[in-house]
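For this depiction, one protein chain was excluded, whereas all remaining protein chains were kept in their positions.
Now for chain A:
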């Protein structure tokens, strides 16, 4: 796939942050400097207004990785890097990360990325 270079990493971060605070009503949204496969990037944390899934704790801190959809494909190695970077930053490897994929019409679609296999949730 040909890559589009219309978006910068800086932009992804800001729009995802604004979407979390103003649209999804998250609180304490903060950014953390990170380095993924030699490239400087930003990982966000925030607290959702209520539990994202039933088994979460109340006011659980959530890690969010902003990502531009036009950037191309992802591989497992890079995803693993997110987990280890978060471990480096916080001293704790999270069981789950939220991926904030951003489209060029400002739509942000969130996906859970789990660290390994998890039991499917009941709908």
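By definition in this document, a residue touches a chain if its C-beta (ideal position, glycine included) is under 8 Å from a C-beta of that chain, and two chains touch if they have at least 3 such contacts; residues count from 1.
In this section, contacts and distances are computed from a predicted model.
*Asks:* UniProt name of the unshown chain, from "tRNA-splicing endonuclease subunit Sen2", "Actin-related protein 4", "DNA replication complex GINS protein PSF3-like isoform X2" or "Bardet-Biedl syndrome 7 protein homolog"?
*Replies:* Of the names offered in "tRNA-splicing endonuclease subunit Sen2", "Actin-related protein 4", "DNA replication complex GINS protein PSF3-like isoform X2" or "Bardet-Biedl syndrome 7 protein homolog", the absent chain's UniProt record gives "tRNA-splicing endonuclease subunit Sen2".
*Asks:* Among A:36, A:69 or A:113, which residue is in contact with the omitted chain in the full complex?
*Replies:* Touches the omitted chain: A:69.
*Asks:* On chain A, what residues meet the omitted chain?
*Replies:* 1-8, 10-11, 14-15, 18-19, 21-23, 25-27, 49, 54, 69-70, 101, 103-107, 109
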